[in-house]
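Structure below; questions to follow.
A protein chain is absent from this complex, but the other protein chains hold their places.
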């Protein structure tokens, strides 16, 4: 079985077949390895690399946000992983630095639009603040997922927005 | 919906109907109360007694052993609860003090029979040691679930036994 | 004695633990979204006090006092935030014959006004940061504010009179930026505290934020504790606290502690409180403000003095005399560090990241203390501060405390939401932090320098491991669907899954 896995904008093609009961032949971009994998709890995977190094890694793979998107925990870090290219506004905002094509700025949680920092047609750089949304008593700057031009601002200052609501489109 | 719930040999008849979204009308042996109940995690239940006292209780209800049997945790204690009368040797061993009729002594885990402490026909008292099974490097005395007479001993010394294996029958 | 806790989250759980250990009964209060919150489940009783918005629940004095009366509580612990520094609440408790576990309403009112508090400090002979003596209400115009600003001197801070926790606070470099800063500060202050009054204060260059914990009893005894170092701040909000501060000599410690105690005695202060100072490079210190309540960061003091401040709050409220040896309170055993773990995404400018907690495994083991407020299956709400836990480590040396913190952060698992753990892992490795060479501006400067780089950047090999794990996870799910003759593990998990499916 083959999967396309994208982390921080970098995509890998991974194919897997079961070798023995708990061992899997895993091919990453052509490079083959034998991995002993076991589930641990609801979301944990324990991986033992059968190779010479015998390294042991525990990874947590939990669904988060839209389908096809996973929040993967490894050694205290936490990355959003997109499986088989299914991605969404939020996924795009994450992939940021590497984002391509038309992207959206999305409200990650309910709140109130306090200020618009750009207007349609403005040129913006990656991570440039686009809109200020107040939530949890704090003003939060929502940034551009990429360098480009503001195609449109979909909301007005003062407006209340739901989680997932698209606020602006960057092309 | 009505349930028969048995703890430590004492049985209660409990009927439940939903009053509002998370409130339930619970009738225990004829006594009615209104309870606000919510699941917490996989096995937890948070109960708020809507009555004057407003007491809050968290109870953990996890399946354990044979079907119909639950291991219920409350304030650090842990009791085996039998639902709708489905019970087994182990359940019986638990209900001990109150056990009735023919009961069995069952191996709770794999091990080796070291010694038989009684023989068929012996009169025994409740919790009297019947068989010694070695497991986890320790010799463990398996006790009689009730006072009565040893109907038969099903195993021999030296024999290896699986978990759940009946070792003796007390009548 | 039965105590109602007028709060939520980790501090409510912390207070319940103290009560349990003292054999006292507890009453929790909760809003709609907190029905399954941990503090509700761990209290002996729980009373619903309103909708999720704080203004309609945790800030409702009437509902909380009524809850205390219906449940027969004898006392109320306000925790921190919400009504903890609300004099009207303290008075309402008095009027209802409920013991308020904190200072007198008068002390709260007096020290709650930043400007009045400054006057108290000055009278007590403690230096204050140059600034306006009187609050500037909304009707004070830009021109007059500009005039006052020049007398205070730039750079300066615009602060909300009713403010706290960095809310309604702005830094102003020169006269040009003044007017707009005042506007935003006022608007934030109005929405957060319902009071747009502000004041101006000179901003010291590279100061450290040092604070002194105090306990005062009802018999005139005031005991100051070894200092806490709280200079690691993001936008004026503390994110890491330590005790002791490597910048404070034992001689300076004595002087700051004496100054703090003098201010507290000047207002006959009782119960727990904290006096915040700014300390500049020369070691001169200036009174900043007094927090008339328990602090979020009280555990670092508990770790180095081994005293239980919350239990002391309760004992003091019961009228017991403080029998602490002041020398013990003022000397630190080893070093403690606290990281405030927030449900925020550090890679999106620390944007709140509320949502369902799918998995939780706090760190533990030697030298680690976890004060948590959430649990699996609970959904972090959007309505309140998003702190989910305080992770505290102790070490014989500051270095050991840091190494332990790194170990504990790596061990800490929170699944389903983003947290600030990756940020702390990074911070613990910064040379200036490890050397203790920082001031209140350090973290903001450091974050600017990173130009928004991700805190979750993985090495190529870790990225590959994460990718493989995700693919394996999908593969195992797929093979269950297809009913592939599963390996032991697979079937085992099928069983677990079926079992889950059985449970409503």
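Just so it is clear, A, B and C label the chains in written order, and each chain counts residues from 1 on its own.
The criterion applied here is as follows: a contact is a pair of C-beta atoms (placed from the backbone, for glycine too) under 8 Å apart; a residue touches a chain by one contact, two chains touch by 3 or more.
Nothing here was measured: the structure is a model prediction, and the numbers come from that model.
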* Asked: Which shown chains does the chain we cannot see touch?
  -> A, B, C
* Asked: Any idea which of C:51, C:362, C:436 or C:452 touches the chain not displayed?
  -> C:362
* Option touching the unshown chain, where A:10, A:25, A:38 or A:115 are the choices -> A:38
* Structure fact -> Where subunit A meets the left-out chain, the residues are 22, 36, 38-44, 46, 48, 52-56, 58, 63
* Asked: Given the full complex, what residues of subunit B touch the hidden partner chain?
  -> 1, 3, 5, 7-8, 10, 12, 14, 16, 18, 21-22, 24, 26, 28, 35, 37-39, 41-43, 45, 47, 57, 59-64, 70-79, 81, 83, 93-94, 96-97, 108-111, 127, 134-143
* Interface with the undisplayed chain - residues on subunit C -> 13-14, 17-18, 20-23, 42, 299, 302, 306-308, 333-334, 361-362, 364-372, 375, 377, 394, 396, 400, 403-404, 406-407, 410-411, 473, 476-480, 486, 489-490, 493-494, 496-498, 500-504
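Here is the rule we go by: only the chains that are shown with their structure count from here on.
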* Measure off the straight-line distance from the CA centroid of subunit B to the CA centroid of subunit C, and report it in whole Å. => 45
* How many Å are there between the centre of subunit A and the centre of subunit B, using C-alpha atoms for each centre? -> 47
* Structure fact -> Check: subunit B positions touching at least 2 other chains come out as none
* Asked: On subunit C, where are the residues touching two or more other chains?
  -> none
